[in-house]
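Removed: one protein chain of the complex. Kept in place: all other protein chains.
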Amino acid sequence: MFRLEKRPTPSKFWLYATPPVAVILTMIAGGILFAAMGKNPFEVIRTIFWDPVFGEFAFYLRGQLLVKAGPLILIAIGLALGFRAGIWNIGAEGQYIMGAIVGAGVGLAVFPTESRWIFPVMVVAGAFGGWAWAMIPAILKTRFNTNEILVSLMLVYVAETILAKASTGFLKNPEGMGFPGSRNFSSYPAAENAFLYEPLGLHWGGVAALVTAVLAYILLTRHQAGFQIKLAGQAPRAARFHGVNPARLVVMCMGISGALAGLAGLFEVTGPAGQISIDFNTGYGFTAIIVAFLGRLNPLGIVLAGFLMALTYVGGEMASTNLGLPDAAIQVFQGMLLFFLLAVDVLTNYRFRLHVGAH
Amino acid sequence: MDIGGINPVILIATLMASAVPILLAALGETVVERSGVLNLGVEGMMIIGALGGFVVAVETGSPVIGFFGGAAAGALLSLIFAALTQVFLANQVATGLALTLFGLGVSSLGGQGYNGIKPPPTEQLLPDALADLPVVGPILFGHDWVVYFSILMTAVLWWVLKATRVGLIIRAVGESHEAAHALGYKVNRIRLMCIAFGGAMAGMGGAYVSLARVPQWVDGITAGAGWIALAIVVFASWKPWRVLIGAYLFGGITVLQLNLQVAGSGIPVEYLSMAPYLITILVLVIMSAGRKGKANGAPASLGQNFHASR
Partner (left out) sequence: MKRRNLLATAAMGLLLASGGAFAQGMDKVKACFVYVGPIGDGGWTFQHHEGALAVQEKFGDKVEIQWQENVPEGADAERVLTQMALGGCNIIFTTSFGFMDPTNAVAAKFPDVKFEHATGFKRDSANVSTYNARFYEGRAVQGHIAGKMTKSNKIGYIASFPIPEVVMGINSYYLHAKKANPNVELSVVWAFTWFDPAKEADAAKALIDQGVDVIASHTDSTAPLAEAAKTNGAVIGFGQASDMAEYKDGPRVSSIIDNWAPYYVKRVGALLDGTYEQADAWEGIAGGEVEIGEITAAVPAEVKAEAEALRDSIAAGTYHPFTGPINKQDGSPWLAEGATAPDGDLLGMNFYVEGITGDIPQ
């Protein structure tokens, strides 16, 4: 029998080796899946992992990786701070939607004024929208001891209804012939989040994601607040003893994650998505939870995890279009990749020992 | 008898049926969480159960066997989660979400070829003579067997968790796995069994959607019911009867808001549409405000993995 044995210190080798090992295992298992579906497994795997970065159309797709990874990273970093402190915001999707609505609403309210101040004000408004939406569960938790998992999740559905109302009502494009959806920001330069550098897919959202990652890293390693967050998560009682105010921590962590999700929504709606529409949200808020844990709640890990997820989306899409794979097969493949990443991670902190005899 | 064009008897009878998928899944998740495990993959297990139940019912011609097929499918999928979190000590939150993604994909692949088929019907259990009684008939006697099963399971789980040794062990493992381990309980094995039970219940809830609520198979048929089930567990403070109340409250308001639309209440539709979520929050706030300062009933080891160092 094998049994797990805790390593005295985490293995440096496996810390870096687990992701590649997991990817290789996924390629093998996924290859079997694809072969069973009658596709050439090598071609599929190459399309997913190689083509987006080095293939014929990589000049375009490389940029798309950041477009896709940006919002995931931005949201996941905010969530990670809360998760570390034991605060469970799983309603980032709702905060993302509200950030987009408030931010876009500010921009559309002044249409067609041209001023260099419009976009920065929208950014602030977007962050505010997400922050305010996250404050509902935060305040209910601190005031009434209401569980934040339920409140933040339920508010996603409320936000979706508000989004539908915005698209068909108060933010509807007056020149849209009665169709749902707001004006498209690509026709309103002062409010548009245009690409700063197209080949890398860099827009202000990407900049924000990368800057936030660095700031979060500094916060967690160098700053008092970061220390408090970690302490509250690992040893809540000790944290109280050290003067950590739990209510203030909840408000801070929920606030930061809400504001970052709101920012992600604002950058998305004014840039890649282009407009508020009924189905504007595509689940970034939920996927970001996975990204946060894949990145081991570490800002730099989250950046890598965000890009890996983005790669499977972009590559998976290509495999689906070009090789005729059902979209569901790609979902299964993504699920496998996550399973392997999560499973192999055990080797960082544990080792398998051959166990002989009774114990 | 009607209030504003809505018959309350029919409303109650309807909500009891429409709450079944959420109720079953939430009951299962309650046991899982009471053992200290947070499985966010309820939606994935439900949809696998919806497909499994549908396929088994169609192939065998028996909806009852179908429900158990759904339970088996849900339990099977949950074993992936169990293996990852209990053997490989993977993070529970991320694994649960991955399970949902995986389950949605697998169900869509496996369901090809089952579109546009009608499953064998799940009929009312008791004779019409009882179901046609005024008032009590529709509410007490007018349902299919799964509705009664779901209420029975609520009672059974309440009893098991509160008054039996099995319940004591589950709670011990969920409150403090270290202490439970010191007492000689196999923490991970107990949790594995709880996870499989939760999977079976979620699978059965899913099967109720594809065999009774909607009777058909289409991609994505559970449409997010698993997420609501998760919220109901929290709403219920991990207590079975409160799960039932939560599921009926949520299901009831969903049904009520649609009825109010039909009856032409004059309340704007979008507010009606948000009502189930907002009222659930509101009720939880009122309930938890009364217990301010006390713990909200969450198992102390919830979401934490356990590794026996000895």
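Letters A and B mark the chains as written, and numbering starts fresh at 1 in each.
In the analysis below, contacts are C-beta pairs under 8 Å (C-beta built on N, C-alpha and C of every residue); 3 or more make two chains touch, one makes a residue touch a chain.
Quick caveat: nothing in here was measured; it's all calculated off a predicted structure.
**Q** What are the shown chains that the left-out chain touches?
**A** Taken over the complete structure, the missing chain's partners among displayed chains are A, B.
**Q** Using the document's definition of touch, tell me which of A:280, A:293, A:307 or A:340 contacts the absent chain.
**A** Final answer for the missing-chain contact: A:280.
**Q** Please output the residues of chain A touching the missing chain, sorted low to high.
**A** Chain A touches the chain not shown through residues 57, 59-61, 64, 67-68, 161, 164-165, 168-169, 177-181, 184, 186, 194-195, 197-199, 268, 271-275, 277-280, 282, 314, 317-318, 320-322, 324, 326-328.
**Q** For the chain that got dropped from the picture, name the residues of chain B it touches.
**A** Counting only chain B, the missing chain is touched by 5-7, 10-11, 14, 18, 21, 108, 111-112, 115-118, 209, 213-216, 218-225, 254-255, 258-259, 261-264, 268-270, 273.
The criterion applied here is as follows: only the chains that are shown with their structure count from here on.
**Q** For a test of understanding, state which residues of chain A touch chain B in their complex under the given definition.
**A** Interface residues on chain A, with respect to chain B: 4, 6, 83, 90, 140, 143-147, 149-151, 153-155, 157-158, 161-162, 164-165, 286, 289-290, 292-294, 326-336, 338-339, 342-346, 349-350.
**Q** Under the touch definition given earlier, write down the residues of chain B that touch chain A in their complex.
**A** Answer in residue numbers: 40, 80, 84, 88-91, 93-95, 97-99, 101-109, 112, 219, 227, 230-231, 234-235, 270, 273-274, 277-278, 280-281, 284-285, 288-289, 291-294, 296, 298, 307, 309.
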